[in-house]
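Here the complex is missing one protein chain, while the rest keep their positions.
Each chain gets a letter, A and B, in the order it is written, and its residues are counted from 1.
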Amino acid sequence: MLRTEQFTINIGPQHPSTHGGLHVEAVMDGEFIVDAIVHLGYVHRSVEKIAESRTYPQYVPYTSRLDYLASHLPTLGYCQAVEKMLGVAVPERAEYIRIIMAEFSRIASHLLFIGSCAIDLGATTGLIYCLRDRERIMDMFEMTSGQRLIASYMRIGGVSEDLPDTFIPAARSFIADFPEMIAEYDGLIIGNEILQARLKGVGRLNADDAIAYGVSGPNLRACGIDYDIRKAEPYGIYDRFDFTVPLAENGDSWDRLLVRMEEMQQSIHIIEQALNQLPEGEVKAKVPRIIKPAEGIEVYHRIESSKGELGYYIVADGGEKPYRLHVRAPSFINLMVLPMISKGGKLQDIIANIATLDPVLGESDR
Amino acid sequence: MEHFFLNIAHSLIVWLMGLGLSSKGADLVLLIVQWICIVAIVTINVIVLIWLERKVAGFMQQRLGPNRLGPAGMFQTIADAIKLLTKEDIIPSAADRIIFRTAPIFFIIIAVMLYVVLPMGDGMQIVDLNVGVFYFISVASLSTICLLMAGWGSNNKWSLLGAMRSVAQMISYEIPLAFSLLGVIMIAGSLSLSDIVAAQNNIWFIILQPVAFITFFIAATAELNRGPFDMPEAEQELTAGAYTEYTGMRWALFFLAEYTNLVAVSALASTMFLGGWHGPWLPSWIWIIIKTYLVMLIFMWMKWTFPRIRMDHLMSFSWKVLIPVTLANILVTGAGIQFLAGMGW
């Protein structure tokens, strides 16, 4: 028998499929993963510390940069957290616009998820088709906020500007074309037997471990746990909409993909309802220019972002700036299960696992 | 037109003999000219192919592909080649220098050697070996060694992983590749490629051996390291696999060799299954070009559509599916031949 040796290999931070700077130190036995250690912090920008030197409204653009793939969602969470501190009521129309934007962000994020999942498994063309359709959402963001990726559209007390006239037709046409897009992804990506073989049974996460690790979002629902903050603790006006929470059973990579596919359809469903109910009126509440929550106010607000439970913990000290701000980043916590689900798998499986856990490094490294 | 190249060769010999060369000497000179022609064909083909591949990928992804340099971006590849030539040639300090340097050279030499037996038209074959198919398969399998050399020589873990993958993959797929050609050889009754082409005068072997064609095609994709079987390169997993440490022209040589292999295997597929140079109206050498390019287009089409298969699935697919199927195919073919012979055909 020849002597064999384990070796360590650094997957990332400079690697084609580590989603922008994830560093995994993998101990390998041939093609098999013996152990994996996730090193975070490569794109650390001290976003939490920056908050302490910015006033409350000034911090809004930075939150967009947390999860840049769904930039409306983290902004929404932050604005709602500050509104909670101040006790500001947001105008109806703004609430609806926020929901529409948030759900479109979720779709944009999931579209990129499916595309990047395809390209990480080697199917380049799948990514391009997803990006093509995502561009339409980006165009809508550009219409409303003027920016495509990092929108900074929400404001404390509402949104920065009302929807332009072109937005609603664009949104409706996107909704109308959506089944066609889904059919294309179904044919090219989801229905592909090679892809199914690579994802089914890979990176299985069982429900107990998921809860123990604090996994949230689609990754948790793929394990079969019915937990969605939009339902469990509705924020904004989510309680007015009718939608289901898609669930799967096995918690493997394949289920994580399917859950997200289904979630996009639900988001479309929510947007449709919101568009139909959209009332007229103001889009921004009267908020004082200088925001000074009283000393000692602490607030934790969480929303269901496209990656999971996104929470903001803000402590005020009576000044214009937060005393401390903490972000509970879902990507960060979801990534912690990566070593567990990758052990014993192959090198190719760890790539699939990273892809289907859908981390965004801007958020997990902060 | 039909005998355009043959006439050139003939007049060359006549002219050389006229200069006072013996017939052996004239043959030798002709052989050298043929070799130069092969190298030229290979290079031009690769330039066209890379452009074609980019265009195909572009069209599939609803883009235009290269379109800046020259007509329809034709000169993009040339510009890239110039860029690669001017790049710094980096050899990692921990690399095994001799192996690292020779690997790309061997790779391209082996790729060019494949062309010796391919009939590029009626009578256009450099050497008509009576074991042509055997020669082709055995030379093609040598390229594994070059990939292993590249992976080992670079002294990089990614490279080594890529190299090990390539060895495992190539060895497993050599067998179904050879087995799927056996059916054709049995029908033609010869290992010589020109005999096999001649045997397809009436009916192409793709009709007699459809299963063999499919298995051959799959095995060839794996042999060529092309998607969905591009394990040794596997960009999304192994960064660039066995080629990770290569830069500039050394890397380009690998690239060149891969495309050269692609042309050779596609030409083999059209020779073995698609009737070789047989075809109406057009000269024979144009037919083989058309067929080869069609086969290559299918290779590209597959590469840009499918995700990469997983290593263990790849192996089990070869040993558990392809090899039994090819064996069964040989059995059925043999039985059929016996049966028809018994019927007095």
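Simple rule for what comes next: a residue touches a chain if its C-beta (ideal position, glycine included) is under 8 Å from a C-beta of that chain, and two chains touch if they have at least 3 such contacts.
We adopt the following convention: contacts and distances are computed from a predicted model.
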item: Omitted chain, identified by the protein name its UniProt record gives, among "Monooxygenase", "Lactose ABC transporter permease", "4Fe-4S dicluster domain-containing protein" or "4Fe-4S binding domain"; value: "4Fe-4S binding domain"
item: Touched by the hidden chain, restricted to displayed chains; value: A, B
item: Candidate in contact with the missing chain, chosen from A:E25, A:E48, A:E92 or A:E142; value: A:E142
item: Omitted-chain contact residue, chosen from A:Q58, A:N206, A:N250 or A:Q265; value: A:Q58
item: Among A:L188, A:V202, A:A274 or A:I341, the residue in touch with the chain that has been omitted; value: A:L188
item: On subunit A, residues whose C-beta touches the chain left out of the figure; value: 54, 57-62, 64, 125, 129, 132, 139, 142-147, 150, 152, 160-161, 164, 166, 184, 187-189, 191-194, 196
item: Hidden partner interface residues of subunit B, rising order; value: 56, 58-64, 67, 301-302, 304-306
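One rule holds for everything that comes next: only the chains that are shown with their structure count from here on.
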item: Intercentroid distance (Cα basis), subunit B paired with subunit A, Å; value: 45
item: Interface residues, subunit B side, partner subunit A - complex; value: 57, 60-63, 157-158, 161, 164-165, 227-228, 230, 234-239, 304-313
item: Partner subunit B, residues of subunit A touching it in the complex; value: 7, 9, 15-17, 30-31, 118-126, 128-129, 132, 188, 192, 194-195, 197-198, 346-349, 351
